[in-house]
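Below you will find the structure I want to go over with you.
Missing here is one protein chain; the remaining ones are kept as they sit in the complex.
In this document, chain identifiers A, B and C correspond to the written order of the chains, with residue numbering beginning at 1 in each.
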Amino acid sequence: MSNILFIGLSLSSILLLIALGLSITYGAMGVINMAHGELVMIGAYTAVLSGLYLNLNLFLALPLAFLVSAGVGLAVERVIIRRLYGRIIDTLLATWGVAILLQQLIRLEFGLSFFNIHVDGLGPGFQSFPIPAFLSENFDIFGFTVQPYRSFIIVLTIALTFLTWFLMYRTSLGTQVRAIMRNPQMAAACGIDVNRISAWTFAYGSGLAGVAGVLLAGFKAVIPDMGESVVVDGFLVVVVGGVGSLFGTLLSAAVLGQINGVFAILTNDIVARAIVFGVVIFLILLRPNGLFGFKSR
Amino acid sequence: MLDVKNLNSFYGRSKAIQDLSIKVLDGAVFAVLGRNGVGKTTLLRTILGLTDKCEGSIKLNGTEITDKPTFERARAGVAYVPQGRMIIPDFSIKDNILMGGFASSKGRRIPDLVAELFPYLMENLERPGGVLSGGQQQQLAIARALASDPKLLLMDEPTEGIQPNIVEQIEECITRLNRELKLTIVLVEQNVDFARKAASHFAMIENGTCKVDGKIEALTAKIVSQYMTI
Amino acid sequence: MKNRRQFLKESSALGAASFLAPSIYAGTAAGASELEVGVLFSLSGGLAMIEKSLSDATLMAIEEINAAGGVNGMMIKPILEDGASDPKTYNEKASKLVIRDRVPTVFGSYTSASRKAVLPVFEKRNNMYFYPTYYEGYECSKNVVYTGAVPNQQLSNFIPWIFKNLNKKKFFIVGSNYVYPREMAKVCKILIEQNGGETVGDEYLELGHSEWGAMVSKIKNSGCDVVLSNVVGGSVISFYREWKNQGMTHDKLPICASVTSELEVAAMGAEFAVGSYASFPYFQAINTDANNSFVERYRKFVNDPNAPTHHALESSYFQVYLWKQAVEKAGEATPDAIREGIKGQVFDAPNGRVTVDPDNLHTYLTPRICQYKDDGQGTIVDEYSEPLQPLPYSAYGETANDMYCKESGLDTSKL
Partner (left out) sequence: MVENRSLGQKLDWAVYITFFVVVLCLPLLTDDVFWLNRISKFLVFGLLGLAIALSWGYAGVLNLGQGLFFGLGAYMFAMSLKLKSTTSLQQGSDKPVPDFMVWNAEPGSPTELCCIVPGSWLWLPFQSQTFGMIMAIVLPIVVAFVVGSAIFRLRVSGVYVAIITLALVLLVRLLIIDAQPITNGFNGLTDLGWLELFGIEFDPYMYETYYLVAVSCCLIMLAARWLVSTRAGLILQSTRDDANRSRYLGYDVAAYQIFFFVVSAAIAGFAGMLYVVAAEFASPTFLDISFSISMVVWAAVGGRSSLIGAVIGAVLINSIEASVSETEIFKEAWKLIIGVIFIFVVLLLPRGIAGVARDFARWLEDKHLLSTSKRG
């Protein structure tokens, strides 16, 4: 039983990890960022490349990937997103283009292959990202087998969620973000630099995607299109949880992850996934504002 | 204080303000009057830079602010009490007031005057803004504007949809702000009686442009009937 | 009843197919110095990571042949197209190559789905397709030459070997949810039964699935003593990583795989595959001069000193040579001539001698089993002394003496 719960918990933590960044960029800023998955991918590649060239391990790769993805996110916000605030579907379409662009850039090794320069670790092939040995060896505590890598992901996800909560609800920056989220014009009229704060917020959400990328690289193939499949799951979690509600996102990730885990064990993964989609559709039909959404949007 | 010249302002393709010029003197309470939809609210929003595009000149204390972003105008001392109040319902009263503080050079704090003017708000600082009545929300919106330590206060129909007894309080409040804090106030109004009591100057707007302006004493019944009756 | 194929040919000859009259194939006109062929793999999308290497191997073979003087004195000119990992695009590009560019042959495809999407184009327009990937069998087309392994070439050595050498009897079969793994599972079950073993589980996961927690836990609790994996693509990496993550080791409960090639092992990190087994006709570890030279040439060709080579890649390479020999034998490069020419064609490929079966147009390959080491390479632990005949219908009782897919066509009454 504890085994099943642990599987559910680890599924939840992955979902939350991906949804956390989205709950910022979508929830707070009304941007459907289809390139979120590609920011995850960039985080994963940062981990691979920093391991190859800088000899960084997982722990050092985390902050680096955060910075790199945040940087890319910032650039995307400055060049594209900021012209599209308030046009939610247009953000979806434009970032869809960004997603294609980023994927193809990685595949083309930043265009270097045109000049016959090859960057080892980039390009179309699979990449391998090593995880530290002590995170891959199981050990027993009180008869319960601890899977250190999964546990590490769970702990880090909880820490990141707490950090995000703290930033959003306990800092002046967070107040400004939440004010912009509710009413950008009034926020501006109150002296909040909406452009700058939005850019930083977007960068923060993107950075979280980068961190997710490093952790995913620990158990997933690192390939240019690894982000495609995660972004939809992320959106489902955020919408079910309620746009703009961090607690809702947390709860929805927990619930959907557990449903997935329990049914995967009882039946199989395909049925479990189908049930998760069914639950998502049902929940949105019944509560379009999500489990904890506020109504103003 | 505020000098608006040859202002044109747009929502998308449509022009809402046409070649409008007004001058608001330091310390004045300036009433902007006119029928529904003539561009009164748009004028306030244009002063704050909240419309899509504007041409012409807006000077605040002699400084050109036409091309500045909204938040800089707010930090330069323009505060806004919008139509519908725009209180953030799930922020506490305290957070709502402190929001204004982002524009203040003195840091984010609740001004003493707020405590004096609105004791009810001070007693309920932790309650969410959404539960307040219309009049209380209006007070909250004013408190928020005051928290930004403003020089110029833009108020959009502060008496709209509010019980008569509270209207008096708000009128008194405006007068005190004007006298004690030396605040210049631009007041958009439909209620001519209220404007006559509270304002020192007026401008009559039609079709996005200023038709008549001057001291409030010059607001004759004829002008009112010409531009405001339907 | 009038034979349908006949009818199709006649009716299309009236209209569109007049463009396809043999005389217009490039290179068949007298004095031409170029021979165009299609090369159709995904250069973008999710499968590009694998298919790019197949495309490269094909181009490398073409370059080598051209450098050695071409085919009958003609240079091969590849027309490269991008299938974009999408059957719709595959179908469209195939019809471009066949109908517009009028090439007599296309080399291409990695997945069964993309092969199935292009097949109608080749069959109805009577063109030739060379398919390099191991696949599920059950196909008897006169328009495809299959140079990858079919189930009997991967499994009929593997399962008995597991019984005999690993002494395992209880199998858990796991695969991605599509045709190939399901068909492989079917052949496995037959072989397991024949050897007196037991199948304790048979489960499938979505293609590209990366969350293996539940499945590995299920396998752990199933009571099996060996896992047979037909998982493909990126899922393989998640699978092996989760395997170790849940404390499983290949010395106690080994994964024996039909798809885990050097490519996937390099991607997951060698430490996750150490001790696991795989069955393919080709491994990079084959220690012959021919193969070592091939690996070296390929790495030079793609400008990557660590590039792994694998079974489908090797087939992509040698099938171009088979094709060249077929054109030379036939003397002209039309689909019909190539089909006749390819029958019984023999070539010394990096994996050893390969022969195209004249009946079913599949290829004789040498089954091998390897155990992966900590450097990502395999140690070949078992190897047939000679190539094994391809039997695409082995799951339905096809044997070397009783072939279902003959030169005359498929004998459906036997199914």
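Brief remarks follow.
The definition used in the following text is that contacts are C-beta pairs under 8 Å (C-beta built on N, C-alpha and C of every residue); 3 or more make two chains touch, one makes a residue touch a chain.
Please read these numbers as outputs of a predicted model, since none were measured by experiment.
Contacts of the undisplayed chain with the visible chains, over the whole complex, involve A, C. Within the complete assembly, C:123 is the residue of C:123, C:304 or C:359 that touches the hidden chain. From the options C:51, C:86 or C:242, the residue with contact to the unseen chain in the full assembly is C:86. Summarising the interface, chain C meets the missing chain with residues 4-5, 11-12, 15-16, 19, 43-44, 80-82, 84, 86-88, 91-92, 95-96, 99-100, 112-113, 116-117, 119-121, 123-124, 138, 177-179, 182-183, 206-207, 395-396, 412-413, 415. The chain not displayed touches chain A at residues 32, 34, 80, 83-84, 87-90, 92-94, 96-101, 103-105, 107-108, 111, 113-114, 228, 232, 235-236, 239, 270, 273-274, 277-278, 280-281, 284-286, 288.
One rule holds in what follows: only the chains that are shown with their structure count from here on.
By number of C-beta pairs in contact, the leading pair of chains is A-C.
A separation of 75 Å divides the Cα centre of chain B from that of chain C. In chain A, no residue reaches two or more other chains under the touch definition. Residues of chain B that touch chain A in their complex: 48-50, 69-71, 74-75, 79-80, 82, 86, 88-91, 95, 98-104, 108, 144, 148. Taken together, the chain A residues at the contact with chain C in this complex read 3, 7, 10-11, 14, 104, 107, 116, 118, 120, 124-130, 136, 138, 145, 147, 149-150, 216, 218-226, 228-229, 260-261, 264-265, 268-270, 272-273.
Within the complex formed with chain B, the residues of chain A that make contact are 172, 175-176, 178-179, 182-183, 185-195, 294, 296.
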